[in-house]
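Excluded from the complex is one protein chain; the other protein chains are retained at their positions.
To keep things simple, chains are lettered A and B as they appear, and every chain counts its residues starting from 1.
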Amino acid sequence: MSHTPPILETNKITRYFGGLKALNNVTFSLFPGEILSVIGPNGAGKTTLLNVLTGFLKPQQGSIYYRQEEITELKPYSIASKGLLRTFQQNSLFVNLTVFQNVLIGCHCKMNKNSFFNSFLNGNSFRKEESRFQFEAFAILKKLDMEDQATSLAANLPYGDQRKLGIAIALAANPEILMLDEPVCGMNPDESKRMMNTINELRESGITILLVEHDMKVVMGISDRIVVLNQGEKIAEGTPQEISKNTVVVSVYLGDSSFVKS
Amino acid sequence: MGKRITVGIFILSLLAPIILTDPYHRHLMVLFCIFAVLAISLDITMGYLGELPLGHAAFFGLGAYASALLALKLNLSFWLALPLSGIFTGMIGILIGIPSFRLKGPYFAIVTLGFAQIVHLIVNNWVSFTRGPMGITKIPAPRITIPYIIDITFKSEFSYYYICLAMLIFSIYITKRLINCKTGRAILAIRENENLALSIGVQSYFYKLIAFGLGSALAGMAGSFYAHYFRVISPDLVGVYYLIGALIMVMVGGIGSISGVILGAFIFTILPETLRVLESVRLIVFAVVLLISITFLPAGVIRGIESLYFKLASIKKL
Partner (left out) sequence: MPVWSILAQQLAFGIVNGFGYVLLSIGLTLIFGIMNIINFAHGEFYMFGAFVTYTVATLLNMGYIPALILSTLVVGIFGMITEKISIRPLRERHELTLLLATLALSIMFVDGAQLIWDPRPKQITNQLEQLYVSIGPIYLTYQRVFIVLLAIVLIISLHIFLKKTLMGKLLRATAQNRDGAALVGINIDWVYNITFGLGCALAGISGSLLGSTVMINPHIGQSMVLKAFIVVILAGLGSIPGAVVGGLGLGLIEAIAAGYVSIQYKDLFGYTMLIIILLIKPSGLFGEKKI
């Protein structure tokens, strides 16, 4: 894996908020086809990193490269259209729309012939594209076992299904890299296990995954590599085995019982 | 809301001025069509994009003035003035939208109101061009002339109603086509969760401008219809009355629903008539209606009717 070029690289990312350094010189690489987890105690900067990688925040210093192309200054929608998708931990859905509508919106980037003008004319090519994407959206729902809930309102879904829907929306946009923000947060062990399987299946289908997560069981069980952040700095990077033996990491987590338990 | 009901309403709307021959009723029908287009135009920004454009009334007045001035100063026929004034107000809408959409929610509302005030100031004070408070008179009625074949002037309520109805049907069609395509879905996505929309590749700024531009263009065309019907216009058209009216139509009728806002337009047209007695307090009554509707019927009358309809339908099945 270290012989293939990284699909995503960050170089000395630094991000301040006022006087506080949320991220300090963070450098790491993401390789195609792997599952990389970013872990760290609360306030370590994990979500900030995710926001910076996907264009929602600009780093004051440092750069990000996607397939050797610099994306540091790009807007979130440009980054998304290149194939870098993410989910949100909170406020992650289009709440007043149905499950199906949620996923259909995810197809936005791929739609070319569905513009307003074409809709107005309502010709054959428009209608064909529309049914094609409706079919694709439904297929994604099926893949995630959600086809029965297609007409439910997103707001009415049980919590675990809401997180799944968030992933379904990102999937619809045809990601090369999928960044998941605490996908098993608030789930019971059963749901977590199913989510882990889903994530593995996504990787099998060719998507590179970056996972921001707290749940050590999931992280240790599923990651190829792990990056550990603490107070905005990268303090370790390596395989799950290497990380679990890393004394610096262990000491940082001694206050956080979730690490010790696994 | 049921294909049969839609067809029924359509046939009814075609026959309405034939059934009700009183010129006053026909006048109300014309007003209804114009207001319905205005309501639909506001709902594109309010219901689908989820922002409150308090400056919306400006586009209605602007379209009226543009159309009137095009017809009087450049001698253009209504059939040219109408789309041109729509394009003009659409472009102004986009120009206003470019700075305004840097903001959201109440700030967006206030900034657009500020723009509307500027428009009102200019229309009221640029006397050499717009005749200021004196308004514009003798606006020509629409006319179709083909020598030896047709010569129709759309002066009467009866004839004018049908071209307004055509405009209304066009507006409904455009709005429906908008919602069922990539652009419309992007607009809804922005309303629901702009960050999520950005994260899947929706260029939110662009789509906000499209929605706003379309809404202003439609409002402008409604204004054009108004101008060539009443054939007299004044700076009041850019004022509070039509803003409140449009807001009532959307909020009372049903925000985000085409049939809702049309129902709202119907209520708004009929309401002043049932309140003939209370002419002087008309605005207060409007405002009270708006307030009551906001407090007790947030989704509008149409949702009440729809749930009643479904309840009755399910009772029938038993």
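The rule is short, and it goes like this: a residue touches a chain if its C-beta (ideal position, glycine included) is under 8 Å from a C-beta of that chain, and two chains touch if they have at least 3 such contacts.
Note that this is a predicted model, so its numbers are computed, not measured.
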item	value
Among B:L72, B:A109, B:I144 or B:I305, residue touching the chain not depicted	B:A109
Chain not shown: contacting residue from A:N24, A:T47, A:S81 or A:N230	A:T47
Touch criterion as defined above, residue of B:L31, B:I92, B:I187 or B:L247 at the omitted chain	B:L247
Residue of B:L12, B:L121 or B:I270 touching the missing chain in the full complex	B:L121
Hidden partner interface residues of subunit B, rising order	51-52, 54, 99-100, 102-103, 105-107, 109-111, 113-115, 117-118, 121, 125, 195, 240, 244, 247, 251, 280-281, 283-284, 286-288, 290-291, 294-295, 298
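In this section, only the chains that are shown with their structure count from here on.
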item	value
Distance from the mean Cα position of subunit B to that of subunit A, given in whole angstrom	42
Residue numbers on subunit B that touch subunit A, as the complex places them	174, 177-178, 180-186, 188-189, 192-193, 195-204, 210
Complex interface listing, subunit A residues touching subunit B	54, 56, 75-77, 80-81, 85-86, 88, 91-97, 101, 104-106, 108-109, 111, 114-116, 118-120, 122, 126, 130, 169-170, 172-173
